[in-house]
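Before any comments, here is the structure.
Missing here is one protein chain; the remaining ones are kept as they sit in the complex.
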Amino acid sequence: MSNNKKTSDSLALKVLTNPLGIASVSIIAAFILFGIFVPIFSPWDPNSPDIYSSLTMPSADHWFGADSAGRDVFTRLAMSTRFSLMTASVAVIVAIVCGVLTGLIAGYFGGWFDNVSSWITSIVMALPGLVVLLASITVIGPSMWYSMAIFGVLMSPAYFRLVYTTVRGVRNELYVDAARVAGLTDTRIIGRHILGVVRAPIIIQTAIVASIAIAIQSGIEFLGLGDRNTPSWGAMLNEAFMKIYDFPILLVWPSVTIALISISLVIFANTVRDELERTGPRRKKVSGGKSAAQKAADAAANEAIIHPDTRGKDQEVILEVANLAVGYPDGSGGIKQVVHDVDLKIHRGEVVGLIGESGSGKTQTAFSVLGLLPAGGRVVAGSIIFEGQEITGAGAKTYDKIRGGKISYIPQEPMSNLDPSFTIGTQLVEPMMKVLGISKKEATSRAIGLLDRVGIPSPTTTMKKYPHEISGGQAQRVLIAGAVSCNPVLIIADEPTTALDVTVQAEVLDLLRELQKETNTALLLVTHNFGVVADLCDYINVMQNGRIIEAGGVVEIFKKAKHPYTQQLLNSILEGGPGRGKYVAPKGN
Amino acid sequence: MLTFILKRVANGLLMLFAVSFLSFFLMHLGAGNVARLMLGLEATADMVAQKNHELGLDKPFIDQYLNWLAGAVRLDLGNAWSMPDAVSNVLFPRLAITLQIVSITTLVAIIVAIILGTVAAVFGGVIDRVVQFIGLVGFAVPGFLVAFFLAALFAIQIPLFNAVGYTQFSDDPYQWLRSVTLPVLALAFSGIASASNQVRGSVKDALEMDYVRTLRARGLSFNRVVYKHVLRNSAGPALSIIGVQFVGMLGGSILIEQIFAIPGLGPIAVSATAMSDIPMIMGLVLITAMIVIAMNLIVDLLSAALNPKVRLS
Partner (left out) sequence: MSLLNIENVEVTYKGKGRKKDFKALKGVSLDIRPGECVGLVGESGSGKTTLGRAVLGLAPVTAGSIKLNGHEISHASRDERRDLARDIQVVFQDPYSSLNPSMSIEQILAEPLMVRDWTKEAASKRVRELLDAVALPSDAADRRPREFSGGQRQRIAIARALALDPKLIVCDEPVSALDLSTQARVLDLFLEIQERTGVAYLFISHDLAVVHHLSHRIAVMYQGEIVEWGDGEQVSTKPSHAYTKRLMMAAPVPDPIEQTKRREERRKMLAAGLI
């Protein structure tokens, strides 16, 4: 637990060093102190009227002036602050107790409790809060303590939902499974793995609920349905509202107080959220400064090995990438390069492989050819010449003409690359109409033909289907059909079979090969799989740390690899290697 | 699809029944207090008992509830205690005004929020930060403070609009506009604030989807992908907040109507509460719950219609 605490401490520290965070916390703290101490030390009684001071402007005596009954506004505001903050905390505490407990139980254990509490939650959420509060005042009478307790119940679904969804998410994490296998009890799992995750969201939610409670509470008081004898922001607003024409300054004090506290609470919540997102778990490892090993690897990489290029010299070069560098902003004003000095040449009708491990820059290279680098990324040096035209730095218009019609793309994950809200047909037809300038009817019949060609069993019905109604393998075929639909010169395939089962992969590889031969389209194949490269490619570029370290014909690379990294990769291949051999019972068993 | 609708409608009715039973039960738990609250502290025990009998509060709870329910299904919500009229006669004309204001506000808030949220998500930078800031302030500051501000500025200092009162549209469209503008703006402010942030979030999520890149790689322009595919896919999540907004505004309208003296449900809710008029409050609870449930139903059906996965199963 001690280290869990460490994370939250560092989060608290981060929030307090953030200018907005410290400002909001200070304002809230100042008001709390204001509510505690001013009523003690003030010479004025907040409730006793003084007709001689009625409606006086701020002065040395009455810092904020006096109201219509001549009461000191500053002292009344302090009393109101004390009362309003205390009653609002009742709402918050009740909401937390009801919502967090039920959310934890329902989220972690599920079952009938889950169903019942979810249903009750949806009922409570269907109740308009203010109306229910008015109803409760009708029968209980005007007591802000009760009203805020009831409001707490009404707000508890917010916590319930929050905790419930968080717990559900964490519960499915493998580390919770691992904890179970390790024999931890449920209470221990909740304590160690789950409470830590929900704590920060609860703090955020609490700031928000507190601001809502303050708003609702002053609303009720303003309507005159609160306790008349206790000074409160809403009651002060109510009295001031009566004098809005004669003495509008009275409206200012409680309004500004409410607004300041509410805004501070919400800013506080936002700051915690922002800092949490910054410190939160990262899915991908951020590669920091270069290690010595990496520097050595870089040095080796500088001596890239390019085997003699024996490719079809008679064929025209359609894509020529020279000295390409791709970079991303590093967060401190500089640029972090992820691709360095890449040279790449593709002839018409050729299949070129770009192989490397994760982080080698192979996908970044491919996306820069498409002009579709992820947000922030850009080509920082070098040139990309496609069919004689320089396309680095070209505008959207140039790219819109090239993409689809000249260069197309086959992605890795078939499912996430189809828009779930549109049918397969629409997604095939729409780009064809635009790129080829053909009618919808023509595009439709073309699409059906294409689906048939890529081996979709009943193309006409599949056209009307949504992505979730077809299998992953089928979806990948649809995406391949889309990629070839506008007769491109070059297809960029980014790990086109990685997400597929091996038997489906074999079929898709066959399809890609056939289509490529039929149409004589060039293919830039990005992959980490040597089997796939061996199956399809004519020429291979091996990438490491953003550089091409070896390039050559497919047989050269597999049979005569010279670069140590390429050799290391080839040696890691298990296919065709020896098996485990015979089982021998361990000694002592 | 039909079974989906029927299921949802049945669920809605069940919830309405549960809400009415629960609120009736809770109100009558506290009802022992009511005669005392109405008569004041100096009333004798006999007077309180007499009053309880008059109000029918001495009958068994179940009888009272079934009696009320039998009326409620015929839209007869009983007689008010605080005035000599039937609850339904008082509430329905006022409901029309409140619904009108809340609907206009929801519409305004949604249109503005969609524009602001999309622009912020797509362009980012300064526009994005401005929208986020508006969202923060609008979310934090209670609507009635905005109402004070608007009334002080645009009705009292610069008398562009009416500070109080309401004119029917059919009587005088110009006066109607003067009377509803400020209440609608005051109510819409917080709605716009939170809805635009929500829209911004869901558009941002949709923009990061893989299919956006794939569609662009097929030759569709960025704008076209945004208008057709991104907006369509962010509509679902954005839609679900309309329901939440509507509920919030229904509550907020009570305060706003009180401030601008608009004869909707707001003022009657306040006076009924002050005078412990239980039938009136029960009527209000039922009507508002009904509206909220109906609204959620509509939102559910709309998002089902948008989502092909739900549509087919």
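For clarity, chains are labelled A and B in written order, and residue numbers in each chain start from 1.
The rule we apply is simple: a contact is a pair of C-beta atoms (placed from the backbone, for glycine too) under 8 Å apart; a residue touches a chain by one contact, two chains touch by 3 or more.
Since the model is a prediction, treat every value here as computed from it, not as a measurement.
K.L.:
Kindly name the visible chains that come into contact with the excluded chain.
P.N.:
Per the touch rule above, the missing chain touches A.
K.L.:
Taking the entire complex into account, which one of A:193, A:403, A:465 or A:547 touches the absent chain?
P.N.:
Reading the full complex, the residue touching the unseen chain is A:193.
K.L.:
Taking the full complex into account, find the residue in A:33, A:116 or A:178 that is in contact with the omitted chain.
P.N.:
Considering the complete complex, A:178 is the one touching the chain left out.
K.L.:
For subunit A, which residues touch the unseen chain?
P.N.:
Touching the missing chain: residues 3-4, 7, 173-175, 177-186, 188, 192-193, 196-197, 280-283, 285, 357-358, 501-503, 505-506, 509-510, 528-535, 537, 554-555, 558, 568-589.
We take it that only the chains that are shown with their structure count from here on.
K.L.:
Using mean C-alpha positions as chain centres, tell me how far subunit A is from subunit B in Å, no decimals.
P.N.:
Each chain's C-alpha centroid was found; their separation is 31 Å.
K.L.:
Using the touch definition from the top, list the residues of subunit A that touch subunit B in their complex.
P.N.:
Residues in contact with subunit B: 122-123, 125-132, 134-141, 211, 214-215, 218-219, 222-225, 237, 241, 244-245, 248, 251, 255, 258-259, 262-263, 265-267, 270, 370, 372, 396, 400-401, 403-405, 407-409, 411, 413, 416-422, 427, 430-431, 434-435, 466, 468-469, 479, 482-483, 485-486, 492.
K.L.:
Which of the residues in subunit B end up touching subunit A in this complex?
P.N.:
So the residues of subunit B touching subunit A come out as 15, 18-19, 22-23, 26-27, 29-31, 33-34, 37, 136-137, 139-145, 148-149, 151-152, 156, 209-211, 213-222, 224, 228-229, 232-233, 247, 250-252, 254-255, 258-259, 269-270, 272-274, 276-278, 281-282, 284-285, 288-289, 292-293, 296, 306-309, 312.
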